[in-house]
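Missing here: one protein chain of the complex. Every other protein chain is in place.
Naming follows writing order (A, B and C), and every chain is counted from residue 1.
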Amino acid sequence: MASATPHGRHEHDERFQTEADRLIAPGHDFASVTDSISKIVLQRRTPRGWWLGFAFAFGLMQLLLYAVAHLLFVGIGVWGITIPIGWGFDIINFVWWIGIGHAGTLISAILLLLRQEWRTSINRFAEAMTLFAVACAAFYPIFHTGRPWIAFYWLLPYPNTMGLWPNFRSPLIWDVFAVTTYATVSALFWFVGLIPDLATLRDRAQSKAWKVVYGMAAMGWRGSAKHWHNYETAYLLLAALATPLVVSVHTVVSFDFATGIVPGWHATIFPPYFVAGAIYAGFAMVLTLSIPLRKFYGLEDFITMRHLENMAKVMLATGLIVAYGYMCEAFFAWYSGNPYEKYMILNRMTGPYALSYWALILCNVVAPNMLWSKRLRTSVPFLFFISFVVSIGMWLERFVIIVTSLHRDFLPSSWGLYAGTRFDWAAFVGTIGLFLTLIFLFVRFLPAISIFEMRTLVPAAEMKEGEEHS
Amino acid sequence: MKTPIYGLLAEFHSPHEVVEAAERVHAAGFRKVDGYSPYPIEELSEALELHKSHLPKLVLAGGIAGLLGGLGLEYWASVIEYPMNIGGRPFFSWPAFIVPAYETTILFAAGTAVLGMLFLNGLPEPYHPVFNVPGFALASRDKFFICIEAADPRFDRVETAKFLKGIGASAVSEVEH
Amino acid sequence: MSQIFHHSTNTLAKVSIFGAVFGAGAGLWLLLEVNRSPYVTNVGVAREQPVPFSHAHHVGGMGVDCRYCHTSVERSAQAGIPPTKTCMNCHAQIWSQSPTLEPVRASLRSGRSIEWVKVNDLPDFVYFNHGAHVNKGVGCGTCHGRVDRMPLMWQHASLQMEWCLECHRQPEKYVRPKAEVFNVAWEPPADWSASGRGAELVKEYGIKPRTSCSTCHR
Partner (left out) sequence: MSAEPPRAPFEARVEFAGVRPKAERGRALWRSLDELQESPEFLEFLHREFPARASELEDPRGRREFMRVMGASAALAGLAACTKQPEELIVPYVRQPEQIVPGRPLFFATAILDRGYARGVLVESHEGRPTKIEGNPDHPASLGGSDAVSQAAILDLYDPDRAQTVRSFGEIHSWAEFVAALKPVLEKQRAKRGAGLRILTETVTSPTLRQQLEDLLAELPEARWHLWDPGAGNAYAGARLAFGEAVETRCHLDAAAVVVSLDADFLASGPASVRRIRDFAKRRRLSDDGAPLNRLYAVETTPGLTGVNADHRLPVKPSEMEGIVRALAAALGLPIEGGTSDHAAWIAPLAKDLQAHAGASVVLAGEALSPEAHALVHLINERLGVVGKTVSYSAPVAAEGDPASLGELFAEMSARRVEALLILGGNPVYTAPADVPFGDAMMLVPFRVHLSLHDDETSERCHWQLPEAHPLEAWSDARAFDGTASIVQPLIEPLYAGKSAHEVLALLTSRPDRRGRDIVRDHWRPRLGPDFEKAWRRALHDGLVAGTALPETPMTVKLGDWAKAKTPAAAPGLEVVFRPDPTVGDGRHANNGWLQELPKPVSKLTWENAVYMSLATARSLGVRTSSSQDGGTESAGQPTPQGTVTDLVQITLDGRKVSGPAWVLPGHPDGVVTVHLGYGRWRAGRVGNGAGFNAYAIRGSAALHWATGAQVEKTAYSAKVSCTQDHWSMEGRHLVRAGTREEFEHEPRFAQELAEDPPNNLTLYPPHAYEGHAWGLSVDLNACVGCNACVTACQSENNIPVVGKDQVGRGREMHWIRVDRYFEGRPEDPASIRTWSQPVMCMHCENAPCEVVCPVTATVHSDEGLNDMVYNRCVGTRYCSNNCPYKVRRFNFYLYQDWTTPTYKMMRNPDVTVRSRGVMEKCTYCVQRITRARIDAKNQGREIRDGEIQTACQQACPAEAIVFGDQNDAQSRVAGLKASPRSYGLLTELNTRPRTTYLAAVRNPNPEMPKASHG
């Protein structure tokens, strides 16, 4: 009878022991869970703090619009790219965002399949974060092209008057397929997860207008046994599909480089350590967001220390994998005896961009090892700090891979240097603005924590105990 | 004498009660029955003996369609429609073609899963009689319900109400159409 | 809780989801159709010209050979638009006073060219060579249609890339005996495809149409 639903009831008994272990503070019942989460959305007054944050984010987003308009008018040349460094901030940021966009689906899907209950309170906004990160990432593949006004549809296979089709051998086309698929599936997954909570909001909302809005979105969800029956199956299937997807996406992104012949790109180690890096970066971003969120909305009851620590552990593990990847790169270069590879790694360490390389080592190899210490792992300020360090580190990783590999490849005659222009920065900061803007809208209008799944963590939801009673 | 109704809605306070009640209702031979809970309770559907979901089969079909569709498109476009010598690679560069096909597989499967779920649940269905019962709003908070439809052959407006009271419903209300 | 939505919304909602999916498909299809429609391609749209020159009259009526005016069609990429002088070869005598021909006489007097509206206009990144086609048994009519029936010139074919490829991929369907190249009225005999005559001509003329990009784009 026990351990039936995917929420793994079996380990219930050790669930409420120590402070650090619990997933939900004691004393909560169905009602309290429901109300405390939904009130964030349903409260009439929007807190001033929200307005401030939103205004800031929205302001940043205007930079993006400016950067894009300028780009379209004047040309891609406003960026720092040159020959030989044909990619710069554009692809760096693309990979960076896509990487961040991995945590959500991972938490929702893989941890669901692994029956990690602690995922429950963070998966919702992790998924939202995924969507928004992917939106930011998707901006670059389009606008990094010389002619975005045709690129955005010439990259898709459709029967055109030229009788031409995309080149399915090109990793960029793989990207198109992978990213669009990932965006679609994540959105579906997120929406499906939202349906029951939308129904909750529909039933709680005071104003008629909001009732209608949430009612439309809830599509008439009634929480009937039949609904739940199919719903659970669908949710599990989606998780099962999203898992290989999330692994494939960053693998494909890594193919952009791994299938190239540029020394520093052409490496078989890329797929695994890109995926690891993505998870690494993703969890860092989840921390960056969840720590202020729980503080601001007083959600410490639901996002407990155990959540934070678990995420820290994941970061430690993936961080070590990434570090191993760097080691392999250096080792391959030395062991292959290939002059170009050798020069490449030497150039990374001592060349014009040595600084970024060592900064990267500091952020991604040295820093995460501090998480071995339980004290640091359970110190909220430190986790908040390290999450930033990791984000910077992962950005630097892409910078090193793309720029330092390209700027000195095969023919010394064509070597060059790269630096982002103010428009590169504007676009980058702008996407961060877009990301935050979306996050703010999300926490204001949708439940940042999955209400119905939290209900399943409430003690009263225990069938076993119930049977003991009867 | 009275206007026909959709059915009777019984309210319960805890998951155990509703599951227990559901078992009784089912034992009593009611078949046009549905239970309502704020979170998924597998035991409830078991109690009502809902048949196994067909969703997995649909999703498998969707996945296969995606795979064949993707591969087919790639083969047709680069071997039949406009074969091009690209970097000395053969027209049918199958290793490279795996990736997009893989993605379409997942895309189609996932799409089917969601649409299939909605379809099997008869959603979207913004209007439903049970919403007419004022207390039903709590079904998405902390209350549990069982609804026996008037369409059920064993349904009797008075007797069934009594029966429901009998199995521990804290309240029983009539559901208008 | 009271009912938020009316009964009808159920159907409405279902339909709208269905509609969204199919609406998207229909939209794409529409775009593609518009793209191939005369609105874009100008196929069959007779164009106003400074002088209402009628191919129907000159070619159909009087049987003037294409090459009398389009002199370079066999030697050059461009078929060549006749200089005013060519018109006046005849029209110095016949219709020498006709008001409709005034622009032609004016051009000769002033030495200023007549500005014809371009009817068959390829994009500028496409390089088509008349000589190469005409000398290999591709008839004028294949691309320009029955000019002998066009009072005012219009575009016969879409001139879109898929249209070019059609012939470059299966020339046997469109090739004709060299003798018939300048006979715009020529129609392949009913048994053309069956007879395999086209394939023979392709062999005989050594036609090797290429679909490499640089064939037309450089």
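What we mean here is this: contacts are C-beta pairs under 8 Å (C-beta built on N, C-alpha and C of every residue); 3 or more make two chains touch, one makes a residue touch a chain.
Not measured: the values here are computed from a predicted model.
Looking at the complete complex, one finds that the omitted chain is in touch with A, B, C. Note that of A:N347, A:S391 or A:S450, the residue touching the chain absent from this view is A:N347.
Note that of A:G59, A:G75, A:P244 or A:P292, the residue touching the chain absent from this view is A:G75. Set against the missing chain, the residues A:W51, A:Y153 or A:F331 yield one that touches it, A:Y153.
Across the entire complex, the residue among C:S72, C:Q170 or C:N183 in touch with the chain not shown is C:S72. For chain B, the list of residues touching the undisplayed chain reads 84-90, 93, 95. The omitted chain makes contact with chain C at the following residues, 28, 31-32, 34-35, 39-40, 42, 71-72, 74-78, 80-85, 107-108, 111-118, 121, 123-125, 127, 129, 131-132, 135-136, 160-161, 206, 208, 210, 212-215, 217-218. Although one chain is not shown, part of chain A still touches it, namely residues 70, 72-78, 80-87, 144-155, 160-162, 164-167, 169-173, 176, 256, 259-262, 339-340, 343, 346-347, 350-351, 406, 409-419.
The working rule: only the chains that are shown with their structure count from here on.
Annotation: A-B is the more contact-rich of the chain pairs A-B and A-C, by number of C-beta pairs in contact. Computed centre separation for the pair chain B/chain C is 57 angstrom, with centres defined by C-alpha atoms.
In this assembly, the C-alpha centroid of chain A lies 29 Å from the C-alpha centroid of chain B. Shared contact sites, meaning residues of chain C that touch two or more other chains, fall at 1, 4-5, 10, 13, 165.
Counting partners per residue, chain A has 163-164, 202-203, 215-216, 219-220 as the residues that reach two or more other chains. Those residues of chain C that touch chain A in the complex are listed here as 1, 4-5, 10, 13, 28, 32, 35-36, 158, 160-162, 165. Across the complex, chain B is touched by residues 1, 4-5, 29-31, 34-35, 157, 163-169, 173-174, 177-178, 180-181, 184-185, 188-189, 191-192, 196, 199-200, 202-204, 215-216, 218-234, 237-238, 241-242, 244-245, 248, 252, 255, 452-453, 455-456, 460-461, 463, 466-467, 469-470 of chain A. For chain A in complex with chain C, the residues that touch the partner chain are 158-164, 202-203, 208, 211-212, 215-216, 219-220.
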